[in-house]
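Structure in structure tokens, see below.
Yeah, one chain of the complex is gone here, protein chain that is, but the others are all in their spots.
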Amino acid sequence: MVQLSSTLLYIAFVLYLIGTFFFGGTIRDKKEGRKTTRWATIGIVITIVGFISQLGYFITRWMAAGHAPVSNLFEFTTFFGMMLVAAFIIIYFIYKTAILGVFTLPVALLVIAYASMFPREITPLIPALQSDWLKIHVTTAAAGEAILAVSFAAGLIYLIRVVDQSKPSKRTFWLEFVLFCLITTLGFVGVSSAFAIADYEAKFQWIDKNGKKTEAIYELPALVGPHKGTLEKESKDRLQPLVEMPAVINAKKLNTVIWSLFGGAVLYVLLRLVLRKRVAAAIQPFVKNVNLDLTDEISYRAVAIGFPVFTLGALIFAMIWAQIAWTRFWGWDPKEVWALITWLFYAAFLHLRLSRGWHGEKSAWLAVIGFAIIMFNLVAVNLVIAGLHSYAGS
Amino acid sequence: MMKKQRLVMRTVVLLLLLAAVGYTIYANFFTEKTEIKVGATAPDFELTDLNGNTHRLSDYRGKGVFLNFWGTWCKPCEREMPFINEQYKAYKKQGVEVLAVNVGEPKLSVQKFVDRFGLTFPVVIDREDQVMNAYEIDPLPTTFLIDKNGKIQAIITGTMTEEKVKQYMESIKP
């Protein structure tokens, strides 16, 4: 069952990849818009088959584990990717825009690839997670975030189409920055996979924040080392950390972040050398036919649909569960606070759009920032800031 | 006319909001959130002393009660005990009673402590923390000054000098 489950996930991943290319194929059709081309039809069929395959992964894993597979970072992030594909499929059937697939599916692919860098075993549930609210809260929150992420994809299309690439400006810089971040995720996947294949391992003895001696195993060479860390005997030949971190910061995870940035930078520089222009400028011709108003509307619509779902899952259900499991519905745990920040941000987004008329490019930038906040909550809060939710990041 | 009405409406709404915000900030930062506070009636209790006599707070109505919560391990408690003992001798005749509530330690330890300082006032043991809960005791020592009507006159946390002890007993003299 477990084997079947991971095979299904693998199949889904490959299908999404193929689907992306088919959606990409629609770009050459001059008449983009309402009429669906054969490329797009094949693309959406492949995507749906991929989604069903991933659903199969989800169900078989659930059956194997006996609990909803949303209990650790791998499972949650994979589920987030699945919801992203689901949200895309729904939006596709409303608006019939193939170009959205060219942007959403790669994001989903990145998300799933990122997820698979975390321990993939089926973990037994700690007492705090033994509740029906696990599936209710986590799935709703992930679905909400995924729908909001579609808004990001649409916003990104809008920006790539609109931002003037003829001369460098603040807008071209930030747009490149967004693309750089996406590439960095790829960098993370690349670096982690490379060292995993090479079986790199460095064991450290270190002192944790309670003053206890603990062991840490690095799968990447330690650029930043743990608090009072020393390499153990069997790892003598491994890289000595260049900097040492205080005990409250998880040095191992920070190290991973640094490596990802490094990997991302290398990839980005290579891309720039090959393309000989900004990455966004290179993509721009592919989106020149998109209907801007429609893209803007998709971006906004995704927020309009996603915001209530997010509120329900990440705040209301979260509060109900927190009241049951942690005795209080709200405790200013970093993850809770970042869910609140996400919520406040999209609330501001909606007010700016509805009452102050921020449409078009301004709205697209906001969609991008919103997604950045969601990703920060998913990645940084789990990995860098330690809190009650940190078991999800083991 | 309409305009005046509108101004009144706005003023009322703003005042209501101001009151709500003001109350929240005030209640959160400037008030005690417990029901045990100065002016409240001291919760009644009944405990047994080392000699087996029961003491009920309400039986002391008409007298001032110097109610002290303490533990044998607490150094500040140890420091103030002789002062209380000294002043008690003087104020007992003037209608001030001392009740020292030990926070549920073994009788053996309490007895040793009492013998060591020759305490003459009744020392009772709150074996099941019931009285501690009722008085919401957090740090030790904590002393409640209870007047002849059973109302809390003052709550003192931390150790007291002999001068202070005297002053406090004076204040609850009936």
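Order of writing sets the chain letters: A and B. Residues in each chain are counted from 1.
We take it that a contact is a pair of C-beta atoms (placed from the backbone, for glycine too) under 8 Å apart; a residue touches a chain by one contact, two chains touch by 3 or more.
Throughout what follows, contacts and distances are computed from a predicted model.
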Options "Peptidase M4", "BMP family ABC transporter substrate-binding protein", "Cytochrome c biogenesis protein" or "ATP synthase subunit b": UniProt name of the undisplayed chain: "Cytochrome c biogenesis protein"
Residue among A:Val45, A:Ile59 or A:Ala128 touching the omitted chain: A:Ala128
Residue among B:Asn133, B:Asn149 or B:Gln167 that touches the chain left out of view: B:Asn133
From A:Tyr10, A:Tyr95 or A:Phe262, residue that would touch the chain that is not displayed: A:Tyr95
Where the unshown chain meets chain A, residue by residue: 1-2, 64-66, 94-95, 119, 121-124, 126-128, 130-131, 133, 162, 209-210, 246-248, 292-294, 296-297, 300-301, 304-305, 307-308, 311-312, 316, 319, 323-325, 327-329, 331-334, 337-338, 340-341, 344-345, 347-348, 351-352, 354-362, 381, 385-387, 394
Touching residues on chain B - with respect to the absent chain: 1-3, 6-7, 10-11, 13-14, 17, 20-21, 23-25, 27-29, 31, 33-35, 43-47, 56, 71-73, 75, 103-109, 112, 124, 126, 128-131, 133-134
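The rule is short, and it goes like this: only the chains that are shown with their structure count from here on.
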Chain A and chain B, separation of their C-alpha mean positions in angstrom: 56
